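Every protein chain except one is present and positioned as in the full complex.
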Amino acid sequence: MPLKISRISATLLATTIAGQVLAQESVTVVLSEELENVEPCMAAKSNIGRVILQNVSETLTELVPGAGLQPRLATSWEDMGGGTWRFTLRDGVTFSDGTALDAADIVFSLERNKSDKFVCETGAKYYGGFELTTDIVDDLTIDITSDPAQPILPLLMSTLAVLPSESNPDAFVDQPVGTGPYTFDEYARGQYIKLSARDDYWGDAPTVQDATYVFRSESAVRAAMVEAGEADIAPNIALQDATNPETDYSYPNSETVYMRIDNSTAPLDDVRVRQALNYAVDREAFIGTILADGTLQATGMTPPSTIGYNHDLSPYPYDLDKSKELLAAAAADGVPVDAEITLIGRLENFANVTETMEALTSMWQEAGLNIKLQMVETAEWNEYYSKPFVTDGRPIMVEAMHDNANGDPVFSMFNKYGSEGVQSGVADPKLDEMIATATAATGDERQGLWEETFAYVFNDIVADVFLWHMVGFTRVNERLDFEPSIKTNSELQLSQIEFK
Amino acid sequence: MKSFLGKRAIASAISLIGLIILVFFLSRLTGDPTNLYLPVDASQESRDRFREIHGLNDPLIVQFFHYMSDLVQFDFGMSIRRAEPALDAVLRAFVWTLQLAIITMTLVTGSAIVLGSLAAYHVGGFFDRIATFCSLIGASAPDFWIAIVAIVVFSVHLGWVPTSGTGTVLHWILPIGVLFIRPFGLIVQVVRGSMITALSSAYVKTARAKGVRNRPIIFVHALRNAMLPVITVIGDQAASLLNGAVVVETIFGFPGVGKLMIDSILQRDFAVVMAAIFVTAVAIFVMNILIDILYAVLDPRIRY
Partner (left out) sequence: MALSEQTFVADAPPAWVSILRMLWRDKFAFCAAVFLLVVILCALFGPTLLEDIATKQNLRGRNAAPFDFSLHWTMWLGGDALGRPLFARIIVAARNTMFIATGAVICSMAIGTTLGLIAGYSSRMASQIIMRLADVIMSFPSLLLAVIVLYMLAPSVGNLIVVLAITRIPVYLRTSRAEVLEVRERMFVQAAQVMGASTNRIVFRHILPVVFPTLVTIATLDFAFVMLAESSLSFLGIGIQPPEITWGLMVSQGRPYLTTAWWLSFWPGLAIILTTLSLNLLSNWMRTALDPVQRWRLETPRQKNA
């Protein structure tokens, strides 16, 4: 027995390192989930992006909320016509391993992003449906050509993390090297990630000298850690934990919640039924109760800050009588409005999702619709949400939350509303045409075309039930001078943090 | 004893292989992981490439033979999600879990046996009532209650211990405290019940009648007799800790094997699921062998 005890205490001591004390110039960020890997080409996943993007790895361009597309590693870019864009790289940029940034690194990063040895999130999410070819003009100039032409190629470049061409082309890296203001020091799996400031960064030296990331999945614990002074920033705390207006910031998080309706099965193939679904929801009642104050009622798939968002559309008002009238009219024409409609909800999709779905179900039941709620885990939900849909001939609505923080509807519209779109519940040739034209257009014309497309989806075909543009909460320690923004969902730039 | 161990090792190895086969095929019934790994907008081309890279296009039986031939060389494959060898991920987490389980169960065993025996000594007495009440409430209260209330009280308000995480000895206090409660409540009850029977049994009475007035001796004799069900239940509770203490791991950010296993099941990261089950199964099998040996040590009449 004494032997056993001494062995146990030895184990205890072995795991003892100095307690975490919040030092000046160091910050601790508590994230809601562990990073499954730290590969820069997976940074389109928000949990990975928040650590890596613009801290360790940088991009050619950067989308700044309120200021539009800004230079980062590229100082300028110009449209050469024929789908070709010329990017001029910043001079004097080095990677944290000491090598200089040149055009070959961009080529390597683009190719690696579409590697056939592994599937990159960024590549799969943003770089599908067109081919990119590159042409190195000189060390600091590169031509990128896309086929078919992409008017938003510079915007796309804000998603591509640049790696040095010395990186492993065949496997994920576990010690990412980038041009950013911080070096990636250590990842103790399950415990923490540490970054520290570089002294040879090309830009302004950041105030924060080192950062530790830890992982807690319970929102109440993340909030408690900031309160107890163990952490400085807790992104993504739940509405009910955001109780202190001094430290808890709310901000639009670029997520839109909607009901995807399969427009091809009765009774959902009738536009009056879809209108009735829209009129029967008291969107307002959720805001400030189950959902946070500041949540906006939605009329489209992307957040209002997106180019081409139609600000003239107003949400469907809550009108139970109108809803019942529409259903009665549809029933009179022989539409089977009393058929059981399955409502698929995704478990753990956002805070309070189950309550939200229960409340929606009862609102629709109030209108006389026969709705049956089924909450499923992500793997099963995918089968309903993406084509080929599981239908068994049943009318089905799928609850989904869509994230578009990239400022352009092109990242949403084709997949959600094109006839060939992976999650599209509609097949409308006119809409296909509108999406294609808007995708190819530029400037003000592009904006106008997208606005028309939004209006058509909302007013004419009433494709889906748009619900809300969501807000997120981040708790920030009072010693920091930092305000979260719409980008905090996908990246968290340590260099923007100052101390009070 | 030697022949017992030999036979037992063979039988355990066979059931381990059975377990691996069972888990391999059953877990594959839970769907294709492709959609879980790729963004919802990914093209068919990316999906096909993903399946090709991870060998998901092969017939199941071919995948199985690939898996088994790797396994013979102790290669459990790569985790799709974590991009590292599955066994590395599992062993790293299991070391934490094992420490947690050993410390917790040692504390539980010691304290529950003492408290349960004392309660049994005066059945229906004041001490017995209090011990029974507390242990039952502990054993049936939701563990996350205790965990979150403990964080709010001891970390946020009192500031005695860190809220969560790892690093110092202090970090272990809350997770162990929370994990301690349920097995403790259960085992106190089992010890108490078992001791009541043992203390009223014929031979203890005989001993008393013969004039053995020494309480400790009576106690030790009765305890020895009462231990069989106690050890079994301790084993059962230890096994559930070895399988991972999910609530504690989730709330305290403790890097154990339970959350790893759950995430891997939900993400269909089969290599990790298999490795995790393999490692925990070995631990549980070994523990059960030790328990069976302990039966024979405690009660020499038991033969296998």
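Going in written order, the chains are labelled A and B, and every chain counts its residues from 1.
The definition used in the following text is that a residue touches a chain if its C-beta (ideal position, glycine included) is under 8 Å from a C-beta of that chain, and two chains touch if they have at least 3 such contacts.
All of these numbers come straight from a predicted model, not from anything done at the bench.
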item	value
Option from B:90, B:179 or B:265 whose C-beta touches the chain left out	B:265
Touching residue (missing chain; options A:348, A:433, A:460 or A:483)	A:348
Residue of B:22, B:114, B:169 or B:220 in touch with the missing chain, whole complex considered	B:22
Touching residues on subunit A - with respect to the absent chain	219-220, 223-224, 238, 240-241, 243, 285-286, 289-290, 347-348, 351-352, 354-355, 357-359, 361-362, 373-377, 380
Contact footprint on subunit B, counting only the chain that is left out	7, 11-12, 14-15, 18-19, 22-23, 26-27, 29-31, 123, 129, 132-133, 136-137, 139-145, 148-149, 152, 182, 185-186, 189-190, 193-194, 196-197, 200-201, 228-229, 231-233, 235-236, 239, 243-244, 246, 261-262, 265-266, 273, 277, 280-281, 284-285, 288, 295, 299, 301-302, 304
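Going forward, only the chains that are shown with their structure count from here on.
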item	value
For subunit A paired with subunit B, centre-to-centre distance based on mean C-alpha positions, whole Å	37
Of subunit A, residues touching subunit B in the complex	4, 8, 11-13, 15-20, 36-37, 39, 44, 116-119, 121, 123-125, 128-129, 171-172, 174, 189-191, 214-218, 220-221, 224-225, 227-228, 230, 377-380, 382-383, 385-386, 411, 415, 422-423
Residues of subunit B touching subunit A in the complex	30-31, 33, 35-43, 45-46, 49-50, 53, 81-84, 89, 92-93, 96, 99, 102-103, 106, 148, 151-152, 155-156, 159, 162-170, 172, 250-253, 255, 259-260, 266, 268
